[in-house]
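The complex is shown incomplete by one protein chain, all other protein chains being positioned as in the whole.
Residue numbering begins at 1 within each chain, and the chains themselves are lettered A and B in the order written.
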Amino acid sequence: MTAAPPAAPSAERAARARRAPSGRVPLVLLLPALLGLAFLVLPLAGLLWRAPWSTLGTRLAQPHVLEALRLSLVTATLATALCLLLGVPLAWMLARVPFRGVRLVRALVTVPLVLPPVVGGVALLLVLGRRGVVGQWLDAWFGITLPFSTAGVVLAETFVAMPFLVISVEGAIRAADLRYEEAAATLGAGRWTVFRRVTLPLVAPGVAAGAVLCWARALGEFGATITFAGNFPGRTQTMPLAVYLALETDPQAAIVLSLVLLAVSVLVLAALRDRWTGAA
Amino acid sequence: MTDATDATGTTAGTRAGAAGLDARLVVRRAAFDLDLALAAAPGEVVALLGPNGAGKSTALRALAGLVPTAGGHVRVDGTDLRHLPPDRRGIGMVFQDYLLFPHLSALDNVAFGLRCQGLGRKAARARAAAWLDRVGLAEHAAARPRALSGGQAQRVALARALAVEPRLLLLDEPLSALDAHTRLEIRAALRRHLAGFAGAAVLVTHDPLDAMVLADRLVVVEDGRLVQRGSPAEIARRPRTDYVARLVGLNLYRGHARGTVVTVRDEQDGDMIDLNVVDYLEGDVFLSFAPASVALYRTRPDGSPRNLWQARVGGVERQGDRVRVQLEGPPLSAAADVTPAAVAELELIEGSTIWAAVKAAETHVYPA
Partner (left out) sequence: MKRASIATAALALLAAAAGCGEAEGGGGDRTLTVFAAASLTETFTALGKAFEGTRPGVRVRFNFGGSPTLAQQITQGAPADVFAAASPAAMKPVADGGATAGQPRVFARNRLVIAVPAKEGGKVAALADLARPGLKVVLCAEQAPCGAAAGKALSAAGVTVRPVSREQDVKAVLTKVRMGEADAGLVYRTDVRAATAQVRGVEFPESAKAVNDYPIAPLARAPQSALAREFVDLVLSRQGRAALTGAGFEAP
C-alpha cells in the first residue's frame, strides 16, 4: 500500500532523474556516438555539397517536380490517416485484449518491417491486384482496380508504414496506467468510452510519435509503391519514384528532388514535434 | 473470534432485499483467499481496517467489479451486482492516488461520470460545477490535475465519485497520499461529506484514526478473513487480536478467568501469571490495559499494587511527549508509557530489570 505521491512531486522527481550525472562523457561512448552521427549526416552533406544550386530554381519550377511532391504529401498523409484508423485499434487489441496467439500476431504485424518493400508490393499485387485473391472480386463487383491508381499508392505506403505506428502506439498503451481505465469504468464508462475518452488521450503523445514515424516512412516509400502502383506522373509517381528515375539519366535532377523531399520532411517533422511530442 | 464469520454469509442485521450493501466476497489470490462478509446500511460508513496485504483493497476492488469474484454476492439495495461489469454497477470509487484523468480539467473530471450517464456536455458541466463548489473548489474548475495540491485532488476525486450519485461509495485509502497537516483538514472535510451521503459507504484504511473518525462501524481484516467488527468505541475498548490491540494502543492478553483472577499465559515463553481484575467472569477471556496504566519501579514497591511483576527492558522509544518502554517477560510482556523524566530517574536502559505494576481497576476483561 505504498502511496504514490500526487502528480506534481512525481513529475519533479522524474525531471531530476532525467538530468544526467555530472562528469566527463566516457570516450568509449563518445567516439562511436560521433562516428555514428557523422555516418548519418555525411551523406546528407554530400547531397548539399553536390546540389546544382545555380539551376535549382528552374529545376524546382518544373511541373512534374511539384506534381510528384504534391502526390507524395497527399498519399503519405492519407496513408497515415489509414494507419491511424486501423493501426490504433490493432495496437489496443495487442496491448489490452489477452488472446491466444497474441505473440504470433505481434510478430506478424512487424513483417512489413523486415520484408523487402518490393516483395511487399508483389504480395499486395497477389492479394489486391486485378487477378489477386481479393482484387478480382473488387474488380468484378465494384469495378475497382487498385494497381496503377493513387489509391494503390496509399495502400502500398500504408502496408509498409503501419508497423511503425502499431509498435509505437502499443508501447504507449502498455506503458499507460491501467488504473485510469479502471477509474473510468467505475464512473460508468464502457470499454469504447474508456478507450475514446481516457486511453486515447493518455497515449496521445505515443500516437503522435507513431504517426510522425509512419508519415515519414510513407513519404520515403519506394519499392512497394513502384511494384504495386506502378509509376505514372501525377497519379502514382511519388517523389522517391521520381528521384529513382531521374537518377538513371540526370543525377543532378535526382539530387534536387531529394533535397526537396528532405526539406519538406524536416520542416513537417520539426513542426509536428514542437506541437505534439514536445508538449507532452 | 466467535462472531467473525457467519456460515451463511449474510451479515446480521441485513437481509437480501434490504437497502444498502450486503456482500460476501470470495476472491482467490495467489497469496491468500479472501472470504469476507460485508454489510453497510444506507448512510452508514463501514471502514475496512487491516494490515498491509490483508486483502482490504482486494475486497474493495471486488465490490467495484475490478477483480473477479469466485463466489458470494454483491447486493446493493437488493440487486446482485456480482456479474455486472464495473461500469454498470452504479458505484462511486475514490482511489488511493485519486487517478484524476490528467488530460481533463477538474471540472471535466467531475463531469466524466455524468457524461457517461448520458447527460449532455453542458448539463454535465453545470452539475459538476455545483459539486466542485460543494467541495470548495469552484475556483479550480479549469485547473488540470497536475496543478492541484494533494488535498485539492482528493476533493476533486471525491466530487467525481459522488457526482454520479452512487448507491455505494468506495474509498480506497483516501487520505494516505496526504501529508500530516493536510490530512487533518481533509479528514474533517471528508467526514462532513460522508455524513451528507445517503448511500452506503465502504472505506479502506490502515490508519486506525481515519477509521475511528470517519466510520460508523469497523471491520478488521487479517489474511483475507474478518477478525473483528463493531463500532469504533467497541473496537477501541475491546480489541480481539494483537493487530487491533496495537492499532488502538492497548496491551492485550488471552487468559482464563476464575472470578476476578485471570491466569494469563505469556505468548513468548509460556509462563503463567495470575492477574487481579475487577470484572467478574468465568472461562476464556481477553484482558487488556493501557500502556499508560503500567507503573514502573526500580526496586520492589511496598504495599498497594497487587499485579506486580519483574521484567526486562526490551526497548525504549520516544513517542511524542511520552516514552514507550517495551517490557519483556517472563512472566509478562507489555508496553508501558512513562514520562521522559521518569526514564532518567528509573535509569531505563535496554537489558536492565525493572518492576512493573498494574492496578486491578485499570484492567479490562471481556469474554473471548
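Convention: contacts are C-beta pairs under 8 Å (C-beta built on N, C-alpha and C of every residue); 3 or more make two chains touch, one makes a residue touch a chain.
None of these values were measured; they are calculated from a predicted model.
The hidden chain, counted over the whole complex, makes contact with A.
Summary of contacts with the chain left out: across A:P52, A:G190 or A:G230, the touching residue is A:G230.
One of A:L125, A:A208 or A:V260 touches the chain omitted from the figure, and that residue is A:L125. When the omitted chain is restored, the residue from A:V166, A:A246 or A:V260 that touches it is A:A246. Taking the complete complex into account, residues 27-28, 31, 122, 125-126, 129-131, 147-148, 226-227, 229-233, 236-237, 241, 244-249, 251 of chain A touch the chain not shown.
FYI, only the chains that are shown with their structure count from here on.
Inter-chain spacing, taken between the CA centroids of chain A and chain B, is 53 Å. In the complex of the two chains, the chain B residues touching chain A come out as 52, 57, 64-66, 85-93, 95-99, 101-104, 112-113, 116-117, 145-150, 153, 160-161, 164, 170, 173, 176-177, 206. Here chain A touches chain B in the complex through residues 1, 3-8, 11, 177, 179-180, 182-190, 193-194, 197-198, 201-202, 204, going by the rule given at the top.
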